[in-house]
Structure formats: C-alpha cells, structure tokens
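The complex is shown incomplete by one protein chain, all other protein chains being positioned as in the whole.
Residue numbering begins at 1 within each chain, and the chains themselves are lettered A and B in the order written.
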Amino acid sequence: MADVIASPAVHTADHGHHADYLSDPEHKGIWSWMNTVDHKRLGVMYLWCVLAAFFVGGLFALLVRLELMHPGEDFMNAEQYNQAFTLHGAIMVFLFIIPSIPAALGNFILPLMLGAKDVAFPRLNLASFWVYVTGAIMAVTSIVVGGVDTGWTFYTPYSTSTGGAVTMMTMSVFVLGFSSIFTGINFVATVHKLRAPGMGWFQLPLFVWGIYATAIIQVLATPVLGITMVLLVMERAFNIGIFDAQIGGDPVLFQHFFWFYSHPAVYIMILPGMAIISEIIPTFSRRTIFGYRLIALSSVAIALIGFLVWGHHMFTSGESALAASIFSFLTFLVAIPSGIKVFNWIATMYKASISLDTPMLYATSFLLLFGIGGLTGIFLGALSVDIHLHDTYFVVAHFHYVMMGGTVIAFLGGLHYWWPKMFGRMYNESVGKIACGLVFIGFNMTFLTQFFMGSQGMPRRYYTYLDQFQPLHQFSTFGSWVLGAGLMIAAVNLMGALRGPKNAPANPWGGTTLEWQTQSPPITHNFVGQPSIEHNPYDYRNFKVPSDAV
Amino acid sequence: MSQAHEASLTEHGGHGDDHAHDHHPFHQHHFATMEQQFDASKIGMWLFLATEILLFGGLFVGFGIMQSKHSAAFIAGHHHLDWQMGALNTCFLLISSFTMVMAVWAASNNRNGNKQGILVTNLLLTLGFAGGFMVVKYFEYSHKIHDGLLPGKFFHYTGPDLVPNMFVFFSFYFMMTGLHGFHVLGGMGAITYLIIRSLKGDYTSDYFTPVDLIGLYWHLVDLIWIYLFPLLYLIS
Partner (left out) sequence: MNTWLRNLFLPNPASIKAEGVDDLFMFILWLNILFFLLIAGLVVLFCIQYKRKSATQKTAHIEHNTALELTWTILPLVLCLVVFFWGFNTYMQASVAPDGAMEIQVTAKKWIWSFGYPDGSVAIGKLWVPANKPVRLIMHSEDVLHAFYVPGFRIKQDVLPNRYTETWFHATEVGDYVIPCTEYCGKGHSEMKAVVKVVSQQDYEKFLEEGDPDEKGLPPEKLGASLYVNLGCSTCHSIDGSKGQGPSWKGIYAQQHKMIDGKSFEVDENYIRTSILQPQSMIVEGYQGIMPSYQGQIRERQLVALIAYIKSLK
C-alpha cells in the first residue's frame, strides 16, 4: 500500500468558524428544509424518519412480547397478534433498517468522506426522501384502514385471499423500493465520479466501500421486489393467475421472487453496519486497519454471492433436492467473507491504543452479537438441520442477532460516533455507556432464550404456545423491557445533547477520514477549499491528535 | 440550486481552485467540471436502465414459467395476436431508434447552432414514430377488449378455440405490453421536453446530456420491444 499519510484536522483551524449547514443564514425556515438539496440536511431528515419508524416498530415488538408472556390470549386475540407481528416486521425492515444507515448516515457522511460538495444527483436525493415519506404515509394508512396480517413475507396464497389493507401495504413497499433505488443510484455515481482529486479506489474509507457495495444491491435487487409487489397486487385485484393455485398459479413462485430480493436485502441491511464498524474500530484503536483490501473486497464479494443463495429460505417449500443442495452450498460461501471481516477487525485491535468510548463499546458489542447471529446462520444453512429449525424461534433469534445485534447496534455506534459531527454537540459519555450496557444485556435476555425454544420446537408466528415454553418466553419478555429501557436512555441522551451549546470539536475522536477535516457541524458546502488527500485512510504514523479531542 | 455564492466560497480555499474557468449555465456547483458532470449523469442513467431491465426481467421470468405450465393455453392465446401489427410496430421503433441516434449526433456536433435543424427534425420524427406505435397499440387493444380477451377475471372470451387458463396469457400480454406502453408514453413526454429545450437552443456540443440520456432510455424501450415481440407474437 502506498505510503501513508495523515495531515488531519488542521485546515479548519486556519479558516476560523463559518456558519454551519444548520444555521446558514441563506437557508432558513421550514421551507428551506423541505426542498433542500443539501445531502446533510436530507440525511438529518431521513434520520428523524427512520428513528420514528424504529420507535413505532419497537412498540409493536414490545406488544408482541407482552402477549407472549403467557400462553393463550392475554390482551390481543389471534387476529390482532398476527397484525402486530406483521407490522413489526414490515416497519422494521422496509421503513427502518433498509433506509437507516445508507439514507441517514450514508447521505450525511459519504460525500464528506469523499471530499465532495454533495452527492452526484442532489435533486434525485430529495426525490428519494419524499418518495420515502409517501411510502411511509401509505404504510401508516394501511394500518389505519384495516391492518395487514400476512407476515412481512406476504406469502401467497394467504396474501391473495386474506382481507385487510394488503394491497395498500404492498403498494407502499413498491414505492419505498423506488426511494431505495434512487439512493443506490446516487451513491454509485457519487463514488465513481466525485472522489476528491488523488483519492483512488483503495484510498476510499471502508465506510464508502460498504455503502458502495450496498448501493449495488439496492440497484440490482429492488426492481425485482417492485415487480413482485405489482404482480401480487394484480393477483389480488384481477386474479391474473400467476400465484393463486386455485386458478392455476404457482404459490411457490412467489417465494422465489420474494427471496430473490429479500435475501440480498439482508446484505443491504448488514453491509452498512459492517461499514460503520470498519470506521469505529481503527479510530478508537488509533491504529491502521488490518487487511484493508480484504475488507473492502469482501463487501463486494458478499454483495455478489448474496444474489445466489435465496433458496435457503425455502428448503421445506418443496423445491427440488438439487436446488436445495446448490443453495445450501452457496450459503456457506457467503459466510467466508463475513468471517474475514470479523477477524480483520479483531486483528486491528492488536497492539493498539484502545479507548472504550461509547461508539467503541457498541462496536465491540457488535463483534460478539453479530458473531453469534452469523454463526447460528451456519445451522440454518445446513440442509438437514434447517428442516428441523425452519420457521421456529431459532430463526427468529438468528435474524434478530444479525439485524438488531448487528445492524442496529452498529447504527447506534455510528450515531454516537458521528453525532458530534452532525449536530456539533457532545452527549454525556457515561450515560451513553450505561445505555449501551443495558441494550447489550437486555438484547441477550430477549433473544438468547429464543434459540433454546426454537430448537425445542417452538414455531414462530404463534400467539399462544405449549405450557412447556412459558418460562423462556417470560424471560424473553422481561429482557425486551431492559432492552427498551436501554434504548430510551440512549435516545434521551442523544436528543438531550441537542439542547446544549455547540461544543463539539472538529475531530473529537482523532479520526483520519476526511469528514473530520471540516468543522462540526460542517458548513453548507462541506469544506473550505478542497480537502487534501495526502495519506491513505487510517494511517496513524504521523497523525497528530488534535488538542481538543476527548 | 445555489450556484450564486459558490464563487465567494471558493475564494477562501487556498488550493484546488479549479473553478477559475467560466461557468457554463447548466453546470451544477458540486461538479468540478462539465465533463465530470456528464460522466456522472451517464453512470446514473446506465444504473437506471439496469433497474428497468430487472423490472421487466421479473415479468419475463414469470412469463416463461407460466408458459411452460400452460403451454397449450399460451399457444392458443398467441393466435389472437396479429403478428403483422406487431411487426409494423417493431419497424416503427427501430426507425425511431435510428432517428434518435441522429438527434444525439446532431446535438453533440451542434456548434453555434449549425445542427439545430437536424436535431429538432430528428426529435420530431422520433416522436412521430412513437406516436404511430401507440396508435397501432390502440387498435390492437380495442380489438382484444372487443373479443373479451382480457386479463384475469375480466377474461370473458367464449370462442371455439377457448382453452383453459388462456386468461393467464392475456394477463401477461396486457401487463407486459402495458408496462412497455407506459414507458413509450414516458419517452414521448421526455422527447417533447427535449424538443422544447432544443428550440430554445439549449443543447450544443458543450452540453447535450439530456439528449444523450433520453436517447439511451429510448434505445432500451426499443430493445425491450424487440424481446417482447417474438415472445408474445411468435411463440410456437
């Protein structure tokens, strides 16, 4: 690798303080936000939206857990429970986790990291945001006008025959897909064309690599989800005869279509999380990242192989033994690049100078929780074992470990990492750590138990269950309260900081990537002048820790 | 977009002041050069076309699977399509692709307005052929509607060659040609926009990105039809 370099965070000091993007006198008032094309403002607006979605999805999760305290009907009947878990899953996936990191943090940070003034297509970015809002409004409408009880997977023929607002919800997913595609197109073009002069592909920060790989999946997989949703709506409305067995269709075809998108989508969810971890670990270890190229390329490998494994969700669906074997085999192949990343991150902590600030605490939690989530994927990829585990709580536990324990924990880490940059304010460090601890404990209480239940034979999507599972279910419900409390504290801590003075230095953590070279919060045009790329990212050899770093 | 205070800001920058040259009116502030702006737009367009291909790809796969499931019904169904009409439409689109190429060529060589006439004429021709395509589609559709050859539950054809599940063929016929038709209409809107701006003299060899991009889009619409035509009209 070329000689490394760091001529960090000194530029801002030379130029004094400029009005930042939040208080820019030329962009004032609500309207200036509503039609802004500034990637930072769009990132912030996205952030409020996805946090709201997380909150609503989380409330549904708490209701689901509460109902599962006891077998039998507690306060929701079967119908209400089915709607509750469907909405929980659909909101978390389509409104929260898919846009969360790319559209909120990615929008804000990625152009800064590239030393660019904006994304390639600022107006498309604005369109993406409003399309997202439209989709979200449609999703909320469908909850109000009749609810949806299909599960987030919309399997036919149940979804073509049940009542409720399924059509509205599927159209909302269709619309949200466009928002995701727009974001993806924008990021690919931005990474290709708007890198600062001198920044080659292997000088890109790893966050950029991760978002870039994600954007490729967004562009290539989402249209298939779009057409699937259209076909589903057509089947419901006009009985076109493709999925409905009663009129000659093939219900399993729907599953192929759905997972062709939704398996790559799980990598849309995790790659940005991994991207954040690749930033946090070197910064708080003050050490160059171990195996830069392998981490960068493994993101792309995951994105590409991820397209070929969708059939592992369908081992029991009646697909042929040959297909099942191929899908199982490829599933194991995708696990390898993830493993490479995990070990490279750990190696980065070797002989480092580690400071366990809140973001780093989240990053270490990520390593443990994503480790468990990913490793339990190995059970599910193994054919004969998955036959036993499919559609049980084992799967539920697996995907919460990767999505909540992986992506959401990384997202929280990223929020704490970039909060000072985004809003110019420091939050309370001790409170941040306490919240992280509670989230970690509560999360494991909630979901570790579910592995035992699942492999013992507790099916998912059940509002009542055999008495033998009650102790574990109850424990899991208690865990969800601890988890909820931890998240609440984190939220209060972060939001509370916004009311304080703008006290964040340009580079509080001693980061080497370009976003730390501009002031906090950044000025409207990001940088005063063109930032200089003299070094590879994460080179700490000549790095001077800014005097005001914490 | 606020290009206005751009200049004042770059003044502060000690280095990297590559904005010194004069600004083209359509140059967006976050791009360093017109060339960079053009390349970025082009990448964006190619990505968008990729999503279009995948969107139609889903329908093609669905069609293939349903065809192998109900092959007799699909063959019976396709006899109701008029391949001559389809072929005529194929010609319309092929020629319009050619005129589009001419338009792009004219725009990219348009110095001091010397190719202005060729540009506008070719855009008008393209629009005309697209319109012709839609007219033919109109006749085809009304014929089907009259016979009751409609998608899904609206299918009420009762002729002698009725085969079970024939409605599935027409579900796909209408979905695929319908989606394609919407793309043609969208393209016509875009070409109209190009004509208006060409008349204003906005496109020159320095800046013709929209003509180039919409040209690409138009070729894709054409290409999809080239696949649809044999698939729907000429199965056997």
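The definition used in the following text is that contacts are C-beta pairs under 8 Å (C-beta built on N, C-alpha and C of every residue); 3 or more make two chains touch, one makes a residue touch a chain.
What you are looking at is a predicted structure, and each value in this text was computed from that prediction instead of being measured.
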| item | value |
| --- | --- |
| Partners of the unshown chain among those that are drawn | A |
| Which residue of A:S128, A:S278, A:T376 or A:N444 touches the chain not shown here | A:T376 |
| Sole residue of A:A52, A:L66 or A:L368 that reaches the chain not shown, by the stated touch rule | A:L368 |
| Hidden-chain contact residue, picked from the options A:M349, A:L412 or A:V482 | A:M349 |
| Omitted-chain contact residue, chosen from A:L22, A:L294 or A:A485 | A:L294 |
| Chain not shown, touching residues in subunit A | 1, 4, 78-79, 82, 149-151, 155, 157-158, 161-162, 245-246, 248-252, 285-288, 290-294, 316-318, 321, 324-325, 328-329, 332-333, 335-336, 339-340, 342-344, 346-347, 349-356, 364, 367-368, 371-372, 375-376, 378-379, 381-388, 390-392, 451-452, 455-457, 459-466, 539-541, 545, 549 |
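Note that only the chains that are shown with their structure count from here on.
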| item | value |
| --- | --- |
| Length of the line joining the C-alpha centres of subunit A and subunit B, rounded to whole Å | 34 |
| Subunit A-touching residues of subunit B, taken from the complex the two chains share | 1-2, 5-6, 9-10, 12-18, 28-31, 36, 39-41, 43-44, 47-48, 50-52, 54-59, 62, 65-66, 69-70, 151-154, 164-165, 167-168, 171-172, 175 |
| Residue ranges of subunit A in contact with subunit B within the complex | 15, 26, 37, 116-124, 181, 184-186, 188-190, 192-194, 197, 219-224, 226-228, 230-231, 234-235, 238-242, 247-250, 253, 257, 525, 527-530, 532 |
